[in-house]
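In this view, the complex is presented without one of its protein chains, the others remaining in place.
So, chain A:
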Amino acid sequence: MKARSFHGVSSIGQEILLVVVILALFAVVGWINPRFVSENNLTSIFVGNAYIAVAAIGMSLVIISGNIDVSIGALIGVLAVISGLLVTNGYPVWFAWLAPLLIGAAINTLVGCLIAYARVPSIIATLAMLSILSGGLITFTGGQWISGLPGAYQLAQFRLLGVPSPIWFMVGMTIIAALLMRYTAFGRSVYAVGSNPEAARASGIGHASTVVKVFAIHGAIAGVAAVLFATQLQVIQSTTPVGLELVIITASVVGGVSILGGVGTVVGSTLAAILFAAIGSSLIFLNVSAYWLRAVQGVLILATVLADMARRRRTG
């Protein structure tokens, strides 16, 4: 095991690269159309996509631990609907905010147990969960939207010190998760389990319990993302956002989290989520078809993975 990748240090280059690309993008598009870098548009870019960055934090933990979760989009959809139904059925607002975190953690603890103890590969376990959640959601809601949400429930529309709450959540949770991953025994065990499960087991790190914890945390974070998602508008769409899981996984991977596990940081995934949001907005400002966004995301994934491979070959 390489000490470098153990602490995820090798991905710091990726973070600097992302910052440079984001700044370059803002500079160039802002030069072409100054309205792109207006306060309004910068706020839109961050606020509208903060829930993706938040969800990518949990996804990064999952991928660093050597697993994957393709059910995240469906989970966010289900948790958003649960939250909306609670508040419209008279439950207190704080309960409607908290319940998605607890339910998300509970559902993903179950998934984590399947993976860690029943040894079901994570792609299979979460693919099954994807079907259960999205199918259950459509059957349960019949496609009906939830409306009549009270104003006090609209967490994502609140501001603190003039800054919209989704930005606080995105930045705050990224910092907490980054510190957790870097300075705690738990954080180190996640890297260890992901980079070399056998060695981790031999050195006494509880492989199974680490994976379960990672999924539980990921589920709770998905709950936060779901609340931000649900409280952004005055209606909640009761279908799962198409392709959301791929956007979230892409943010993690382009953020420098190795799809092979053991490497990466949550700061990178948040930066990548911001980059995608900025690219999406810039395409409109530049009159380029939004179809390019997917193409660009695809190219970024390939470039990142190839760079990761090359790095591994060089250091290995």
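Definition applied: a contact is a pair of C-beta atoms (placed from the backbone, for glycine too) under 8 Å apart; a residue touches a chain by one contact, two chains touch by 3 or more; residues count from 1.
Criterion: contacts and distances are computed from a predicted model.
Trainee: Assuming one chain is omitted from the figure, identify its UniProt name from "NADH-quinone oxidoreductase subunit J", "Autoinducer 2-binding protein LsrB", "SusC/RagA family TonB-linked outer membrane protein" or "Polyamine-transporting ATPase".
Mentor: "Autoinducer 2-binding protein LsrB"
Trainee: Just name the one of A:33, A:88 or A:209 that touches the chain not displayed here.
Mentor: Considering the complete complex, A:33 is the one touching the chain left out.
Trainee: From the list A:20, A:106 or A:199, which touches the chain that is not on show?
Mentor: A:20
Trainee: What is the set of chain A residues that contact the non-displayed chain in the whole complex?
Mentor: Residues touching the hidden chain, for chain A, are 17, 20-21, 24-25, 28-29, 32-33, 35-36, 38, 40-41, 44, 48-49, 51, 138-139, 142-145, 147, 157, 229, 232-237, 241-242, 279-282, 284-292, 296, 299-300, 303-304.
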